[in-house]
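Have a look at this one.
Of the protein chains in this complex, all but one are displayed in their positions.
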Amino acid sequence: MNSKYQYVREFETVDKALPNTWLVVRIDGRGFHRFSQEHDFAKPNDRPAIELMNRCAVEVMKDIKDIIIAYGQSDEYSFVFPKSCNLYSRRASKIASTIASLFAANYAMRWHEYFPTVKLKYPACFDSRVVCYPSDQNMRDYLSWRQVDCHINNLYNTTFWAIVHSGKTETAAEEELRGTFSKDKHEILFTNHNINYNTIEEIYKKGSVIIRQKTKVTTISPNTGQPVERIKLVPTPLYVDIIGQEFWDEHPELLTK
Amino acid sequence: MNSKYQYVREFETVDKALPNTWLVVRIDGRGFHRFSQEHDFAKPNDRPAIELMNRCAVEVMKDIKDIIIAYGQSDEYSFVFPKSCNLYSRRASKIASTIASLFAANYAMRWHEYFPTVKLKYPACFDSRVVCYPSDQNMRDYLSWRQVDCHINNLYNTTFWAIVHSGKTETAAEEELRGTFSKDKHEILFTNHNINYNTIEEIYKKGSVIIRQKTKVTTISPNTGQPVERIKLVPTPLYVDIIGQEFWDEHPELLTK
Amino acid sequence: MNSKYQYVREFETVDKALPNTWLVVRIDGRGFHRFSQEHDFAKPNDRPAIELMNRCAVEVMKDIKDIIIAYGQSDEYSFVFPKSCNLYSRRASKIASTIASLFAANYAMRWHEYFPTVKLKYPACFDSRVVCYPSDQNMRDYLSWRQVDCHINNLYNTTFWAIVHSGKTETAAEEELRGTFSKDKHEILFTNHNINYNTIEEIYKKGSVIIRQKTKVTTISPNTGQPVERIKLVPTPLYVDIIGQEFWDEHPELLTK
Partner (left out) sequence: MNSKYQYVREFETVDKALPNTWLVVRIDGRGFHRFSQEHDFAKPNDRPAIELMNRCAVEVMKDIKDIIIAYGQSDEYSFVFPKSCNLYSRRASKIASTIASLFAANYAMRWHEYFPTVKLKYPACFDSRVVCYPSDQNMRDYLSWRQVDCHINNLYNTTFWAIVHSGKTETAAEEELRGTFSKDKHEILFTNHNINYNTIEEIYKKGSVIIRQKTKVTTISPNTGQPVERIKLVPTPLYVDIIGQEFWDEHPELLTK
């Protein structure tokens, strides 16, 4: 009886990502400007909001073991799968939608842990895409692209909101920043607002890098009922530079999967 | 400075769905067998679980106005976009991931409304895919395929759990059902378990169809402060047959978008 | 022994065209401006060159029975496959490359039949692509698009070469035509060059439409050795309008495949 309609399966397309390439899934917040306003996020950076993003990314990595590194900034997060990854036979839409769904569901479920006094008016939503990168350098350049983006945006936003918080309108702040270079913004921050950009916390300037770190974990032995210390690989956020060589030298396992 | 890395954007692929075709996005629960066990769903059908699914689908339709009809059963939901739809310029991965993310986030956020006494142990996750259907008939056959699937599975599950609830093991129930036809299951239900399958609620036998129904809505006028009645199109679950011609005759607007 | 390397097959992509859509394969001459100069094609239109193009298209249609209509103009030809077509399981690259290859091979092989006194300096080459069109109207609009293109280009070229043949430089001709409308070109042709565009042969103004026409064919019976007349469907070039309704009313079988 079913066979009469089953022909419709033939219309599904196969979207297998090219084998032996790095897979990067990037999720992006949908309408996050409005979402951050509706939920009164602090400007330029809301610490609980960033920590919730990081928590969601950690949960995604705990669930999807294939991910070896993730990078997040603003309302986006990128998850990197090694060239050898065969998750869902590398079906791009299945991988992308699963990650977006997991992230968004964790965001809604864990909201109150990070915003205990703020009611979630509506759930945050994220889209996602998969991109293939053939070489290690391509993948690293992708992550560098996102971290440079973080740097540029954070410097702009920090300066913009310093101007606004000093009493000017948003329009005036935009005007003041139009055409300025990086060093001009540093100068405005320091001279007009007494802010040394270099002293701003790394989590804001660098974004968040999550890798699996060896971590001492205490569990209760099911046999003895006694606490047992074990070393486990736990996804852990770092706020470090991933553009230079140093990070990759310190974590050689990332490129040898 | 950014330009050095921006070349990585060239690796993104364009996945625009063919214009002038029906788009169907189907989401599927990931590992829902385990999820339903961990949260003690009733068998064969858990009413709050179904109602939560329907609620999420309603919320998706309230948000994404392009969807004209949705159909859900078990741990899956299909959302249908008209041929003229230009959401996200018809980018398949963006549409699919947004729907999966919205659905899963609503599921996590609204869980406690439907399971006030059950703690959500971990968020439910859904993958999604987009399929294009060129003709009205193809799209209707897709929906028929899913409704036939619902029918077959529900008859099986109803009989299976009736046998189990009567005291047999799951293995014995499987054994008893192996090779049986539809009418055999009806017979087993009626003779051995005193269940007339025809009297089982439509929501279980037909699944849930959501369309926008004209609904009387009472709002408070911002001008007069008085309650005002208006007719609004509200996504509403129905538990009806969508395989036959009748449903489509009653809702001619669905095929003329 | 082979298995060690056979994994490379996994890198091949599946490029099946969406079922139940019209498939159009368009071939385009590669570097035909130079090709036409090297082989001294008459301007604006070279009759043997057009007839060779048509012959190749006829040969393609004799070989590939699925094609129901073809349309050619300038150095391009479009071949239309019905929605039900399952040639090569609708693998787009296989269909497209086969058509381009067949066309180009016939062009090289049959060149001397149409240019008995011109040596083929190097073979003409054609690229090709497949496009899916869901509705009959989409497919007809595609063909209309190409025929309108033929019309515009032929009017321009006819006027351009009339000016050049009257003794002006190509630069001067370009200059004279810049910004002119259709009726201006008609006027220039009539007033300055004594050419009534309406009297120009249809093959130049309309391009070539090839459909399978019932044709009386005489063959020698293998049994009796006598000539036998049969009616056969033979791909036949017509030089007619395919934008209006009339053509499609006269050939209703084209849209009912």
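Should a chain be cited, it is by its letter among A, B and C, assigned in written order, with residues numbered from 1 in that chain.
Note that a residue touches a chain if its C-beta (ideal position, glycine included) is under 8 Å from a C-beta of that chain, and two chains touch if they have at least 3 such contacts.
Computed from a prediction, not measured in an experiment: that's the story for all the values here.
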For this session: Name every displayed chain that the left-out chain is in contact with.
Result: A, B, C
Problem set entry | Identified contact with the non-displayed chain, of C:E38, C:D141 or C:E174 | C:D141
Problem set entry | Among C:K16, C:H39 or C:K94, residue touching the chain not depicted | C:K94
Exercise. Which of C:Y107, C:Y197 or C:F247 touches the chain that is not shown?
Worked result: C:Y107
Exercise. If the missing chain were put back, which residues of chain C would it touch?
Worked result: 1-2, 4-9, 11-13, 15, 27, 30, 63, 92-94, 96-98, 100-109, 111, 120, 123-133, 138, 141-142, 144-145, 148-149, 152
For this session: Over the whole complex, note the residues of chain B touching the chain we left out.
Result: 10-11, 13-14, 16, 18-20
For this session: State which residues belonging to chain A touch the missing partner chain.
Result: 18-21, 83, 132-135, 138
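FYI, only the chains that are shown with their structure count from here on.
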Problem set entry | Chain whose Cα centroid lies nearest the overall Cα centroid | B
Exercise. Which chain has its C-alpha centre farthest away from the C-alpha centre of chain A?
Worked result: C
Exercise. At the interface of chain B with chain C, does the proportion of residue numbers present on both copies reach over half, so same, or stay under half, so different?
Worked result: same
For this session: Could you give the separation in Å between the centres of chain A and chain C, each centre being the mean of its C-alpha atoms?
Result: 52
Exercise. When the C-alpha atoms of chain B and chain C are each averaged to a single point, how far apart are the two points in Å?
Worked result: 48
For this session: Would you please write down the residue numbers of chain C that are in contact with two or more other chains?
Result: 18-20
